[in-house]
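Shown here: the complex without one of its protein chains, the others still in place.
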Amino acid sequence: MRLSASVVAPTVIAQRSRRRSLQAVGLALLLVLALALPFVVSNYRSFQFTLVLAYAIALLGLNILTGYNGQISLGHGAFYAIGAYTAAILMDRFGVPYWLTVPVAGVLCLAVGFLFGLPALRLEGLYLALATFALGVTLPQLLKHKSVEHWTGGVQGIVIVKPDAPFGLPLSADQWLYFFTLAVAVLMFVLAWNLLRGRVGRALIAIRDHPIAASAMGIDTSMYKSLAFGVSAMFTGVGGALGAIAVQFVAPDSFSIFLSITFLVGIVIGGLASISGAAFGALFIQFVPNIADQISKAAPWAIYGVFLIGFMFLMPVGISGAIRIAWARIRRHRQGRDAAAGPG
Amino acid sequence: MSEPLLDVVDLRAGYGLVPVLQGMSFSLAAGSITALLGANGAGKTTTLRALCSMVRTQGVIRFAGQRIEARATEDIVRLGMGHVPEGRGTFLNLSTEENLRLGAYTRRNKSEVGDDLERIYGYFPLLKARRVQQAGTLSGGEQQMLAISRALMLRPRLLLLDEPSFGLAPLIVREIFRIMREINEREKVAILLVEQNAALALDLADHVHLIETGRIVLSGTSAQMREHDSVRRSYLGY
Partner (left out) sequence: MESFLHETFSGLAAGGIYASVALALVMIHQATHLLNFAQGEMAMFSTYIAWSLINAGMPYWAAFFLTVGIAFVIGASIQRFVLARIRGPSVLSLVVVFIGLLVIFNSLAGWIFTYTIKVFPSPFPSEPPFGQHYVSSHELGATAVTLVVLLLLFAFFRFTSLGLAMRAAAQNPVASRLVGVRVGWMLALGWGLAAAIGAVAGMMVAPIVYLDPNMMSGILIYAFAAALIGGIDSPGGAVLGGFLVGVLENLLGAYVIGNELKLPAALAIIVGVLVVRPSGLFGKVHVTRV
């Protein structure tokens, strides 16, 4: 049975706008849930979810670089640490208000990340992974060093004070911090979404998949790759600053290579090259170790390892990808039913 | 004439969902030289790849009396099928001699390998001069000689040659083809040759098959093919 174009087109358009409004409703629902959260759970849970948000921003950063642009970083814990220490040092040594430290951390990490991106241009694939891996391993040592001890607090690190809710709002410190972090997270996610769905996003993906063809098409691969590094570092640094404020403490050993590996686990499980993947990944890395810890001290990492390898075989698109595929299947099934029912 | 060395029946092969060979059937006798002619994309290279199990195949392939269509490339090679692939497949980072020794990798009798090396150097003195040189630095013609020699180190019963003239100067090509004729006569190696250069192929080969879109459309001796009007016009240019 042939459908003429004039009959098909409105159906397709109707489907697309139906999907978009469905998505908008879903997001609005999510936002409502997120806003309601601190009022229905304990302070401690609010704190945990604050960390989830901080991690989500950090994972978004890593995803921009590794998922969308294909530059593998095993050292993103370093940018998280820089953001965290920036916040801590500004708050503790200079009395800067907490909300100002976040954008400062972001800008600083943007610059540092961009600078990192320059030598990284010469490194491909495994070698970039190696260089960033080495960075991740050596970072704690750099933080502990005598020459910066005055700023970083050496092995003991820095303790910071959790800010209270402003303007005398009837919120606990944990609840306020949650809303603050949520606001920043929404901002960062919208920023990422805007960045990635347009020209920039397509350029990044093109560079990842076919670098030679991309440059033949006139894309300035060097600039985009360095920029990707910078922007990615900025996101992760913002996450780090928020995380530090929530945890109220920074110390060198919190930022070992295992933090970088945790981020890698987050984006693999959440879904590479996916914005929602950052959220799934963050939930995973915050809550799964807590559960696994009860089995054995070594269990969380064993689980991480098994998940990493398992996901590569079974679900390389991550949770967000699996959801996308399942959704597409449901839609196709429904489309088939609609088509069989006839036009009109 | 006894059983053919190679017997192919209804060979089908392709890349992914794209079918290239649509049912090829042919055979060749031991010690003979057969050429596969055809335009680009006709399926000549795919035929050679299918014989070596480098692509998924359907159909029956019998080599030296055994069914080989389900076997792995490494096992088919051990039965005595040497393949000089498109692009030569040189081990660029190894030396010339290391390339040759790799050709003899599956040989049981290691002591004969040294003698074989000398014999190969006899056919291709240019290679001997460059034996310790990194293979990637050899010229195109020398790499082609190296690729053929490497396949010969296997002491194959059948040599598959994929576009040996590709990208080479005419003088070098003529030299290589002359040596191929000599090798065929002395070593009694059967040759299955894929060539776009029809004139060269007709000179060397005894039997010729013309392939178009994955099927054999014409077969005969090279003399017969030369007489055939459409072949002359399409492939020989006169």
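The first chain written gets the first letter, and so on, giving A and B; residue counts start at 1 in each chain.
The working rule: a residue touches a chain if its C-beta (ideal position, glycine included) is under 8 Å from a C-beta of that chain, and two chains touch if they have at least 3 such contacts.
Everything numeric in this text was worked out from a predicted model, so none of it was measured.
The undisplayed chain touches these shown chains across the complete complex, A, B.
The missing chain, though absent from the display, is touched by one residue of B:27, B:58, B:134 or B:234; that residue is B:134.
Of the listed positions A:26, A:198 or A:305, the one in contact with the omitted chain in the full complex is A:305. Across A:51, A:109, A:135 or A:228, the single residue that touches the chain missing here is A:135. Where subunit A meets the omitted chain, the residues involved are 66, 70, 72, 74, 119, 122-123, 125-127, 129-131, 133-135, 137-138, 141-142, 144-146, 257, 261, 264, 268, 272, 296-302, 304-309, 311-313, 316. Within subunit B, the residues in touch with the undisplayed chain are 52, 54, 72-74, 77-78, 82-83, 85, 89-94, 98, 101-103, 105-106, 110, 134, 136-138, 140, 150-151, 154.
Basically, only the chains that are shown with their structure count from here on.
Taking the mean of the C-alpha atoms as each chain's centre, subunit A and subunit B sit 54 Å apart.
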